[in-house]
Structures are given as structure tokens and as C-alpha cells.
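With one protein chain removed, the remaining protein chains of the complex are shown where they sit.
Entry: chain A
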Amino acid sequence: MTTTALTAAAKTQAGARSALRRAPRGRTGRAWVWAAAGVAVLVLIPVAALLWQAVQGSEGLWSHLWAHVLLPALGQSLILLGGVGVVVIALGTSLAWLVARHDFPGRRILDWALLLPLAVPSYIIAFVYLDLMHPLGPVQDTLRAILGYASPRDFRLPDIRSMPGAIGLLGLVLYPYVYLPVRAMFAMQAAGLLEAGRMLGCSRRALFWRLALPLARPAIAVGASLALMEALNDIGASEFLGVRTLTVSVYSTWVTRSDLPGAAQIALVMLVVVAGLVALERLGRRRQRFAGGAQRLRPVTPLRLHGLRGWLAFGLGALPVLLGFGVPLAWLISESVTRIGTAGISAQLRTETLNTLLLSAGATIAVLTGGALVAFAARLRPGAVTAGIGRLASLGYAMPGTVIALGVLVPVAGLDRLIDTGARALFDAGPGLLLLGSGIALGYAYFVRFLAISIGGIESGFSQIPRSLDHAARCLGHGPGASFRRLHLPLTRPALAAAALLVFVDSMKELSATLLLRPVGVETLATHLYGEAARGTYEEGAVAALAIVAAGIAPVIALARLGRRKSTMVG
């Protein structure tokens, strides 16, 4: 033994053992569980506030609301959801089948490019096509020039400001929610299974309907329910296109008529619709738990499409990318270039960009912290309690932004009043609406809405770490906190980064809660765009939209790379 070692020998753990302190059992990580429970309570407060607010409504108002606002809005929403559901399932499933089971020129590009429309929020695609398809817009002008008509009075396309227009546009940007999981499912389906089907006399076409599609049902259900939740959450596209959905009604009932209980009641109906979507998803996934097990089997060799058929396949696959991403991006770029070339970028837009970035960054930090608390509590103390906390804390992903905003407003406004009164009593001056005025209320709404993303991401990151590493860290003298800092945090950095990117971009794009909760006089890029579209003025909106779409491309590329890594693992 060296001399240094001898001096260090005083520091043996055996020596430290004279100070062994015993504590009651079952306390390990309890502080983390309490913190996680606190996070879950933060998520539940808006729901409770909403319920409380809804029961405040008077009977007379309710019947009026029911007959004149709620019923028509519910009808419109259900038609919209039904239509969007049909479009995204048809589009997403057929594109997934095309790309996963066929080989043709450009397939590798389409494989990930088909995800790109995810980068375009629904209110931006509506904003773009409203201008493009305007009776005096470029598309109809060109058509008339080709067909030889002189004026819009002689020839015009059906108005895009309609229910079919809304369904089509929402479907164009939401189909990737179905495409992504279904493509993975088709790629995973074992060759043996399908070969068995063919041996039993199924034609290739019959295979799709009788085997591949039923096997992909769980993936379709998951994707479609996510897409429809987005459709329900949408406020911009519906409003621009003149479809008075529940979300639009909540906004107008609150902002225009100042009827908070009425808005809360509509919001509750929206929650019922969400519950219906979740139930439909469960129904679609029933008795299909085995479907995930086919990972290690030999994948199917795609059918090679030659010559014209190959190019036709590429054309068909490229069309949704073009309409849902290419055209809007090209239009936004050209409009932005024109605008910046003539007027530069206004100070106002710079401020709005800064607002957007600050809000999104703050929300991202809060969301990641909350997600890490919940995920690590479940890691430390696996069991029913932490699983329940995780589920409650993830509720927000299913709640539309307007609903969350309503739920956040009441308790936060109450707290603001309390702070103000207290401060006035103490210092003769109050801060006014501290939380609502500073954007903290809006950050809180983002927190509730996007927490599920970070919980899910961090939990899946943790699941990659073998338990023995946790135990090794403990035995090497690190308590839960130190283990988290030195082991879990560094090892989940990729998962954290991915979650941060998603939350940041989603916060940037968020419109429905932002419209309701932004501090007076403060605009973000999204609300700026909304304002211009609502007024019908097209000034810097394109620049703001371009910034949002550009930011949104990053997570889509990350998603595409993730999908490719998974598919190579399978192959």
C-alpha cells in the first residue's frame, strides 16, 4: 500500500460507520414523491376550477346557451372531427402502406418528408390557403386565365371558407399523426405472417384488407385520436374558415360576451368529447396487445414498382407533402421576402419574437423540471401511487388549450387579487395582476398542456437505464438526489433534449390558450398571425408564420431520424 493510500485510509467507509444513522423505513425518495404529487396537483387545479366555474352558471342562461350556442357548436365540432378522422385515417394509412410496403424512386425521401406537414400549425395552413384560394388570389386568377374567364363572377371555385375546406386543410396537416405509427406498424409486421396469408390464398390486395389493416388497427386508433385532439384544440383554422366549433364558441363566449360560466360549461362539453375520443381509441386498441411483440421477426421485402408505376407512386406520395408543406412554405417565403424587402422587419415583430422565445423557454424549463420530478419519483418508488401521479400529471395532453386556459384563469386571477390586496395592505401599493400580467399564467397553461410530453420522454429515457446502475450508485454512497444529478441526468440527456425541443416548439406554436391568457398588450408570433388573419390584413403575418414553421421543422427532422433508427434496428 502506498503512503497516500495510508493517509487516505483514515477515510474508510468502515470508519465512517461509527455515525450510521437509522431512519424509519419506507422514507426513501418520499420528498420526490411529494414533489411529483405537487406537480400533479398543479395540473388538476385548472380542471377543478373549471368544474367549480361551470356549476356557477344560472339556469336561465344555461338553456339559452344550450339552444343557441352549445348545440350548434357541438354539431359543427362533431362533423369536423368526423370528417378530419376519415381524411387522416384514409390519407395516413394509405401513405403508410405505400411507403412501408413498396419500393419506388424517391421512397427514402418520402419516408421522412411525409412528416413535414407536422411543422405547419393548422392556423398557418388556413392562413396561407385563405390567401391562395381567395377569389382574387393567385390560384383562381391563374385558373381563370387558363380557362379564359374574365371575372370571378363568371367562374369561381367553391369557397374554401366552409366545412369541407376546414376538414381538408386540417386533414392535410394532421395526417402524419396516423402515418407515423401506422408506417412503423406496417414495417414491423412479420413477413411470415403475410406469407402465411398468401399461402392461404389471399391476393395481395386482400392481404391489406384482411391482415395488414386489422393488425395495424391499434396504431391507427392511437394516431387518429391524437390527430382529432389536435383538431378539437384548433382555434385559428376553424375561425378563419368560418366553422363555429366548440373551441371558437368558448373563445367568443368568454371574450365577446364575458360569460365565464357559460364558457366553462362549453369547455366541459369539450372534455366530454375528449373522453369520447379516448374511449374510441381504447375501443380501437382492444384485444390487440400482442401487436407489439413482432419486433425481432424478419421484415417484409417491399414490392418493387417499376417504370411509370414507380413514378406514379412517387407522385401520389409527394402530393400531400407538396400541399401540406411545400406550397405553404413556398408562399410564406415569397411573401416574407417581398415584405422584408420593402419594409424590413418591424420593431413590433422583433418584440413579439422575443416574447415568444422567452415564454417558450420559460415554459420548457418548467415543463422539463416537472416532468423530471414525476418521472424520477416513479423511478425511485415504482408502484400504484407514482403511476397514478404520472397519469394525473399527464392529463393535460388531452385537454384543449382553451379549456386549460379557462381553468387556469380563475384560480390565477383569484391569487392575483389576493396578492394585490395583501400588498396594498402592507405597502400601500399593489402589483396589480402580477401573474396574469407577467405571462406566468400563460406559462402555467403551457405547463399543464405539455407536461405529458416531458414525462413520457424522460420516462422512456429512464427505461433505457438498467436498475442495477441505480443500485450501484446508491451502494457507492450516492443518495437519490446525487444519483439523479450524476447518473440519471447525464444518461437521459438525449431524451431531455428531444423533450425540450418538442415542448419549446409546441409552446411557440400554441395559439388557443395564448389568445386567452396573454397579458394585455403582449403579442406572440402566433397571436400576431391570428390578429392579422382575423382582420383580413396581410402584413407581417407571413414573416411570423415563417418563423413558426421554420422552428417546427427541427423536431420533425428529429422525429424522422428517430423513426429511421428504429426501423434499421428492426431490419
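Just so it is clear, a residue touches a chain if its C-beta (ideal position, glycine included) is under 8 Å from a C-beta of that chain, and two chains touch if they have at least 3 such contacts; residues count from 1.
By definition in this document, contacts and distances are computed from a predicted model.
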Per UniProt record, name of the chain withheld from view ["Formate dehydrogenase subunit gamma", "RNA polymerase subunit sigma-24", "Pyridine nucleotide-disulfide oxidoreductase" or "ABC transporter ATP-binding protein"]: "ABC transporter ATP-binding protein"
Selected from A:L487, A:L529 or A:A560 as touching the chain missing from the view: A:L487
Interface with the undisplayed chain - residues on chain A: 1-2, 4-5, 7-9, 11-14, 16-17, 20-26, 28, 466, 468-469, 471-479, 482, 486-487, 490-491
